[in-house]
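A single protein chain has been removed from this complex, and every other one stays in its place.
All chains are identified by letter, namely A, B, C, D and E, in their written order; residue positions are counted from 1 within each chain.
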């Protein structure tokens, strides 16, 4: 059963914790995702995965972290960007607090799969896992995106705000997805560090979101949940 | 109209920002509130106020900060505690990001009215307001709690998880409030800094929550919205 | 007997410390206090209280911290302002050093009763008290100001540089108080964070200092010492 | 005329500042100085020099910093030790505040002449002098100690708590100096960083303080004031 | 012509800088690389590349950074590990210093291709490139390793201390490579953060170094230089 920690009383929480549950910490973002997807796109996906995993295996879902580190979309309207150090400290403090509360098995699911963002979170996870000697698995729900794309014959360049992201949000919160979904292209800016990285996404997204369907989204969500379930059973024991 | 920023596309957000809207940043907490109230109690209250203010005056609500600094309840099951420095950095980064997005009038509503917690947020607000020369009002929705209590004849010692908090959650999310609501007492520990501050709340709360009703909660929410509306009109222009 | 630590030799200090004395750390400030009071006003008051308490109960007074965090008076001539982080680190280091020297019972008296200033000191006190498991009481000598004002019939808006502060300095160091003592008013700037907070005190002070007398000051100093003595006896043992 | 900033009202301070006065910031310490000298030994000396310079040339003396960084005496009873970073931050903040108040010519006199302590202060002085483009002279009153010792035929190994320090305190605050003044020797511990540096001063001091007289102290204080006066006239203009 | 900055006089350096040369900053590591490769393996490779690029295009090579952030090999004998924050600060300071010296076109070549290590360097490069508005290309010389492996038919699991690394050191400093070169295997530890990551490399390396030859190494070095030369001509102008 999925349980959102925030909905519990202190007593209910304690009654669950003594049974050594799986904790899930979703880490989302508030980020521009083109003209058709909501700013919460990267939050909705890991939250939905967390819910699905809870349904399947039982889990206690900690309050989502809503902010991340952004580079390419940083200057686009609606992106809320926090610094690398702040995200690292925040993740570390929340994990430390969960551990103090009794968490021993924690899955951190990251919705925004950028390298810098994930390193900030990874440093925090590694610090807490080693210092407190608890088991933490830290994954982006996009770690298995390529595998799904290949299986479905989706263009391998499909990316930010493209078919897969759009399909997943269509499956999760269809009312937040607009019908007008123009395509976007990734522009290679070369290896020199760009002063304005947003030129990489002139249309704000990468891929052909008009091809997305809720059905594809449901298949993908299910596919990712399968992968994560497998990993949890193998690496986070019970 | 209330608009949650996270539900908007980048384009929709931009269309609103150019009209210089009121931004509201709710700052909640994840904190033990006795055997009858959910851990999200301090998050639900400022979010509900933000919604109400949005209905009345129009506002863009930024993604809620869900974590805070806790002292008395820090060791109670379910409290998620982050450090003073992390909360300060997080609030500063989020505010800076909103300002970079065009925010010029910001209301920060704080659900957890503890002095240390509020100072962390206050330092961040002051830094951003002065550096960026924008208008920020930073208030706890409890700044007017005493006034309401007096008007309603509620015991002036009513506090954490007591009549007023319970009543407000009964008005906002009744399904999260338990029927069994034992009273709790504040225990004066003296002026020496306690090694374990939780001894101040032996029952985890302070007050008589069994006296709470949804009606009182609705009156209080409305009363607070009146006060804040007044302040916004006077101090955050438009 | 009052003993200023700085006047002792290392040997004399050690001879006292082995008897587990009460330590007092006065924290003052260097701050503009209108045209009639010296910049050391907030230093003289806790030092005088420390002396009085020493006379009554015996105490070892550590070297005063002379600098604080200021907001409203920050831009007024003569205010020496240090940052929140510096004040916190300084207080923590001094307390840690006293504890390393054998202090187990410490009273921190704060002369400048501003919230941010007191939070910086409070964080340091809490950190040291818990980490080192020593007893620390941290109070502003203004925590009992309202009680005294009421008892004496002093206007409840009397504040910075007003009757009470002036009276106390008249009792402590009369030669530093000027005869010309114009009144000042607090100007409510609303809830928006002011770019220049000094507009709150257009005359630099709040109250009617011309009504102050040394007699009132002596009564107030005595009143505060009574309160603190009580607290020390109850909460700092012996 | 010597003016202690702390004794002035805001108005008096402002009236002096507009005439571009010399500011002096004394930096003392609270440190064990054997069985015959007070813990304030390193504070009394720069304060006395500041007073003397004020008498000679006019100066505004800022509130003394009473704490420093200690190595050899750190574990001796009565030494109050703050960290390198805290001392640097404190000195920088105080200097920044003086500059914001209008100081353009600042003499920093350091009573405790240890290398690490002086580097912390020196870094702060250099940062503020360059960033704010003000003139700062930062000296230990011991920079001319060897010169005086040679002129007086005092043993060149005379050091911490020895003839010269004792003589100066005899001249400044004779009532704080004990009559029993055993000699002490510096013990060379080799070049390996000692785990306990206090073994360098087994008697807590270095030198023969019994040879000290108030007369020597007065000559030395006068000699140092001469040197500093010369430097101020040449390097801090007017 | 290759010029190592450290061999130049200040004057010679200045004469080159005015012609706006390409700067190269090699970032190596001191890290265990099995029983057959030296601890400097990750330093020798970017230095050799820098030399080769200098020969081809002219370049000024800054002093190599010899330390990095290590995870898997951290506990193996000979690995010198510095923290993420230290590496970031060091890279930033060195780059800032080069820019202050006139550098406008900088190639940073990283020998140790671990994600965390590269993020620390990447954050520093991005900060300096944007703040100072200079062109910086930051690459690992392993960014093209897969491409080379495929072209040469080398096993795609070849990794740390395997065929390619061994071959390159055989080409660069053959005398430092031992003849006995046992194979090693990567052990998948699952997704849970390992308390001891070194279990991933039970033999300390990954691959079959016995298959390495100096000829392969020369081909690879040349192949990488081709790729980098292309990138420099395109993205770092001249």
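One rule holds for everything that comes next: a contact is a pair of C-beta atoms (placed from the backbone, for glycine too) under 8 Å apart; a residue touches a chain by one contact, two chains touch by 3 or more.
Because the structure is a prediction, the values reported are computed rather than measured.
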_Touch partners, limited to displayed chains, of the chain removed from view_ = D, E
_Among E:5, E:149 or E:167, exactly one should touch the missing chain; which is it?_
E:5
*Of the residues listed, E:24, E:62, E:193 or E:225, which one is in contact with the missing chain?*
E:62
_Chain not shown: contacting residue from D:16, D:44 or D:125_ = D:125
*Considering the whole complex rather than only what is displayed, give the residues of chain E touching the chain that is not shown.*
5-11, 13-14, 17, 30, 32-40, 43, 62-67, 75-83, 85-86, 89-90, 93-94, 97-98, 100-102, 176, 178, 204
*Residue ranges of chain D at the interface with the undisplayed chain*: 71, 84, 115-116, 119, 122-123, 125-126, 129-130, 133, 135-139, 190-193, 195, 231, 234-236
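In this section, only the chains that are shown with their structure count from here on.
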_For chain B paired with chain C, centre-to-centre distance based on mean C-alpha positions, whole Å_ = 32
*How many Å are there between the centre of chain B and the centre of chain D, using C-alpha atoms for each centre?*
50
*Please set out, as single numbers or ranges, the residues of chain E touching at least two other chains.*
none
*Could you classify the connectivity of these chains, where an edge means two chains touch, as line, ring, star, complete or other?*
line
_Full enumeration of touching chain pairs_ = A-B, A-E, B-C, C-D
